[in-house]
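All protein chains of the complex are present and in place, except for one that has been dropped.
Now for subunit A:
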Amino acid sequence: MGLLTLLRKLKRSDKEARLLILGLDNSGKTSCLRKLADEDISQTTPTQGFNIKTVMSSGFKLNVWDIGGQKAIRPYWQNYFESTDGLVYVIDSSDQKRLQETSVELNQLLEEEKLSGVPIMVLANKQDLLNALSAKQIAEELGLHSIRDRTWQIQACSAKTGEGLQQGMEWLVNTLG
């Protein structure tokens, strides 16, 4: 179900939305996407290029682009910015050491002209791990409060258990209208 149920809620007239999933390597982008599509997540390997998932239902189409997060790949992110309707930014909430790095990457994305005004769903992933920071702590660390030029939302989630993923996407779909 997952993505399909959400799709039915899309009300926009062009009936097509393009989502981009970004975040550092190992943050869980591909796992989140697979879990949403009800696929097995035990076998994900680092994404070298990108994965595209297109979901169609009763005339609606959701294109989700999942792009690898390794440092060497990050410069290529910008090739995918064009006509993005919504951005999903995935954080490994258990990796405190890399919060600053992911924050710097996010700040760069926020300055991208092609992504200006694009709503952001921040997924505070890996909440099943004991040392995961809460969504509020992540919001503080990332300084999300200084984002004033667009709507944003943060959702605690776990690609492993599926917790929170549906709510996160539901907000995004609601926001895209």
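By definition in this document, a residue touches a chain if its C-beta (ideal position, glycine included) is under 8 Å from a C-beta of that chain, and two chains touch if they have at least 3 such contacts; residues count from 1.
Just so it is clear, contacts and distances are computed from a predicted model.
Among the names given as "ADP-ribosylation factor-like protein", "Distal membrane-arm assembly complex protein 2", "Ubiquitin-conjugating enzyme E2 G2" or "FAD-dependent oxidoreductase domain-containing protein 1", UniProt records the absent chain under the name "ADP-ribosylation factor-like protein". When the full complex is taken into account, the listed residue touching the unshown chain is A:T151, out of A:N26, A:S94 or A:T151. Among the residues A:N26, A:T44, A:N63 or A:N174, only A:N174 touches the chain that is left out of the figure.
Interface residues of subunit A with the unshown chain, by the touch rule above, are 100-101, 103-104, 107, 122, 134-136, 139-140, 143-148, 150-155, 167, 170-171, 174-175.
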